[in-house]
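Since the structure comes first, as structure tokens, the remarks are kept for the end.
Here the complex is missing a single protein chain, while all its other protein chains stay put.
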Amino acid sequence: MATRFTSGKFWAYMGLLAVLAALPWTLKGNYYIYLAIMVGIYVILVTSLNLVIGYTGQISLAHGAFYGIGAYTCSILQVRDVLTFWPALLVAVIFTGVLGALVGLPMLRARGPYFAIGTMCLSIITALVLLNWQGLTGGTSLGGIPGPGQPTIAGVKIDFYSNKVYYYLVLIVAIFTILAVHRIVHSRVGRAFMAIREEEELAEAIGVNPMRYKVLSFSMGALIAALAGGLYSGYMGAIDPEIASVGMSFNLLVMVLVGGAGTISGAVVGTILLWMLPEVLQAAEEYKPLIFGLILLVIIIFMPRGIMGKVRAIHPRIAEWIP
Amino acid sequence: MEQIAQQLMNGLITGSAYALMALGLALIYGIMHVANFALGAIYMIGAFLMYYFVRWVGGGSYLLGLPLVMVVMACVGALTERYAFRLVRSAPHATGFIVALGLYMILEGGSCVLFGHDWREIASPYNDVILNFGPVIVTLQRLLIFVVCVLLAVCVYVFIMKTLTGKMIRATSQNHDAASLVGISVSRMSLYTFGLGSGLAAAAGAMIAPTFMVGPAMGLEPVTKAFVVIILGGMGSVRGAIIGGFALGMVESLGAAFVTSMYKDAFAFGILIIVLVFKPTGLFRR
Amino acid sequence: MLLEVKDVTKFFGGLCAISQLNFEIREKEILGVIGPNGSGKTTLFNLITGVHKSDGGQILFRGERITGRRPHEIVRRGIARTFQVTKLFGRQTGLNNVIMGLHCRTHAGVWGGLFRSRRTRAEEKASRESALELLEFMHLSDVRDTPAELLSSAQQRRMMMAIALATRPTLLLLDEPTSGMSAEETAEVVDLVGKIRTGGVSVLLIEHNMKVAMGVCDRIVAIESGEKITEGPPEEVAANEKVIEAYLGKD
Partner (left out) sequence: MKRVRFAAMGIVGALLLLYGGGSPALAADTVHIGFVGPLTGGAAFLGVDALKGVKLAVDEINEAGGITVGGKKYTLSVEQYDDEATPAKAVAGLRKLKDRFDIPVVIADVSGSSMALTEINERLGILWCGFARHPMITQRGNKLALRYEGTVKTDTDLAAMGAVELLKAKTYAILCDTGDWGRGLQENFAKAMEERGVKLLGTEWFDMRKDSDFRVQITKIKALNPDTVKIVAYDEASGQIVKQCREMGITVPLVMTTGFQTRGVEIAGAENIEGCINIIGPANFSPLPEAITNYRSNFEKKYNQKSASYGENNYELVYAIARGMEKSGSVSDAHKIKEGMMAAVPVEKEHRTAWLQKWTENGDGVLWRDVGFYKNGELVDRSGNLPSPPE
């Protein structure tokens, strides 16, 4: 313990934390805070996908579906006055986690492109069902979601409608997600994941049950995705089937790979970049997709292992400081 | 009964477009192990080229436009290989996928800027010729789609199986190192394959477009379906791609007809999932 | 008897890769399997370790039937193996490779990983130490922080053995451990194999290099096209004309 407080790394992270905590007070106007909140939610999402793609090496295109299912479960429970936000969120998270395991069991027998396209189909079907099962999901859009609202805890009224408060909520969840994933991948379980990623046959030969660990990581990913979905729906108040679409899954995949698959920081960098770039490119109007694609291409061609993959490869010291 | 016949015909025609796309994808996957989404954009641009060809040269020479479109887009496809995919050949497979997505965005975004967002029709003369085979009704254009697709598919099949280049391509897709050992230039082979694949996709676009409308957004759906097809057929299997394409078309139209049209698109994807559950490596693995 | 292989048979499509094969391995024994290419040696390994399911016969390990079990179950029971083509966790450091090998002898789960309980931390510490010992033992201490994909081929093959040993086997299957090695590298491996045996681990060894086989093995099983030609002490087997013919026939 004593060493921790003397290590520069520790204090560097404390500093970063302080900056993040101060952010809403430095950003002027609620647009940037909104972006910060969205980025936060996506960091949770992408970090969880990174667990599946980056560390276990399974290219999943179903993550958007789990995000959507989480959001819809959480929202429907609230809209139908079955539960309030927090218990609804809990139910959504558990439900989606279990669903992830049930879906993963058969799907993960398929490998590489077969798994990727198979999961892509899952997303497409999920979005279709959410759109067409109107009685349950409200069709093209589900609105009027209460969210966490303005509870009074120990005499203190916490207004989750205020951007600042929600920012801190998301920030905390994001930090805990990152810490959790970081710890998992640096544990025996995480090593099993990476063993599967790098040499499945050898992994099996040293006693790793590939199916067990693939399903584990897949359903953990789904579970965290649902958490992000719940936070998103609670903040937006309205959701639509597009959040479960294959397009969403593609975006998430791009964020993981551009940021740097299999690196904790990569998920964060990728998310920030892919949220900020389109905002910046608003100025380019109809040239937006063109330039966006071009930048994407250039990044991935010059940094095939993603931005942080490249950065961490520069010097072991960097790799040691930036996870 | 009449309906079944008509639905089979509908399926056969949509299926033939899927088959062409899938064939292109399968060849490219076989050689470079990259899921080339950009073919969706190639398909769309192929349709646009045909639109302008017909507008400038006139609908009469519609069929003359086809080879032209194919050649142009084959060159475009080759360019994407040379200046994008080849650069990440040694990188992990997923990287190639991102390159494909990037290219798709560039091509689609580009055509939005060039051609605009609105939908237009291709005035093919064969659209208005309606043929009746007993209960089955089909326009000459749609019959042409089927015929041309089958012809192209057969040609490609023969090319791959019989000709020397075809054999070299197959050898390369089996093992790059071995191929280069016996003196095959892997780069040239993949260049050819990307050209061929793109040409096929463009042909699919140019043929199918006159039966509905042309717009920059038209590419995504077919390429997604084509992916389902090559997975069903077993990645990289030429035979699987062709058979799978027609099969998928049939399943879709029959499913929509006799189950529900609300989930028309779900059938393709649902079936794929079921297949993967029971045969995780597709139906015809090569 | 440690391992008993009883008329095991394996078909690939039509042709028969292994037919009615019989042999056993005693405790603390080094048994060599020799035979020309494609005689089914590696198939035999895959059958023992559960990669392939046998089409007939059975395999007993310490009297327990292990035929039909999955590889990760079999390794838990104490049979570890290396591969003919080098397989390592390329992007991981040498140390990590061996620690990964300890997977089936450690227990921490998701919760352990999340909360870093005292038990988990102790386990991590222990596995780190035993991994370092193993690296030491395999003469790999100096590459503990090097990614495995950057090692020399000889180091990589020793690393494979280290990973296999990390699973604490009682039977170690080595698939051509010296292939593509120089004379002294080979000698090093031969010496290590001896040490492993004295450590109480039996070894089943596929070997191309007759000299090595002769030098290190207590007994040798010679197979050709999936059938046992002969079995016995090295010099006997070497003298066996069927074996000689098989080898000459091959060259």
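As written, the chains take the letters A, B and C, and residue 1 is the first residue of each chain.
Criterion: a residue touches a chain if its C-beta (ideal position, glycine included) is under 8 Å from a C-beta of that chain, and two chains touch if they have at least 3 such contacts.
Everything numeric in this text was worked out from a predicted model, so none of it was measured.
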Request  = Considering the entire complex, write down the shown chains that touch the omitted one.
outcome  = A, B
Query = Which of these, B:L64, B:L114 or B:I130, touches the one chain of the complex that we don't see?
reply = B:I130
Ask   = Which of A:I158, A:I295 or A:A319 touches the chain that is not shown?
value = A:I295
Note = Across the whole complex, the chain not displayed is touched by subunit B residues 2-3, 6-7, 10-11, 14, 109, 112, 116-119, 121, 130, 137, 139, 211-213, 215-218, 220-221, 252-253, 256-257, 260-262, 264-265
Inquiry  = Residue by residue, what part of subunit A touches the chain that was omitted?
reply    = 28-32, 34-35, 38, 131-132, 134, 138-144, 161, 232, 236-240, 242-243, 278-286, 288-289, 291, 294-295, 298, 302
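Assume only the chains that are shown with their structure count from here on.
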Inquiry  = Chains as vertices, touching pairs as edges: which of line, ring, star, complete or other describes this one?
reply    = line
Ask   = Which chains share more C-beta contacts than any other pair?
value = A-B
Ask   = Which one of the chains is farthest from subunit C, going by Cα centres?
value = B
Request  = With chain centres taken as the means of their Cα atoms, state the distance from subunit A to subunit B in Å.
outcome  = 33
Message = Averaging over Cα atoms per chain, report the distance between subunit A and subunit C in Å.
response = 41
Ask   = Which whole number of Å gives the spacing of the CA centres of subunit B and subunit C?
value = 48
Ask   = Which residues of subunit C touch subunit A in the complex?
value = 49, 51, 70-72, 75-76, 80-81, 83, 87-92, 96, 99-101, 103-104, 106-110, 112-114, 116, 120, 123-124, 163-164, 166-167
Ask   = For subunit A, which residues are in contact with subunit C within the complex?
value = 180, 183-184, 186-192, 194-195, 198-199, 201-210, 216, 220
Key: Residues of subunit A touching subunit B in the complex   = 53, 59, 106-107, 109-118, 120-122, 124-125, 128-129, 132, 246, 250, 253-254, 257-258, 261, 286-294, 296-297, 300-301, 304-305
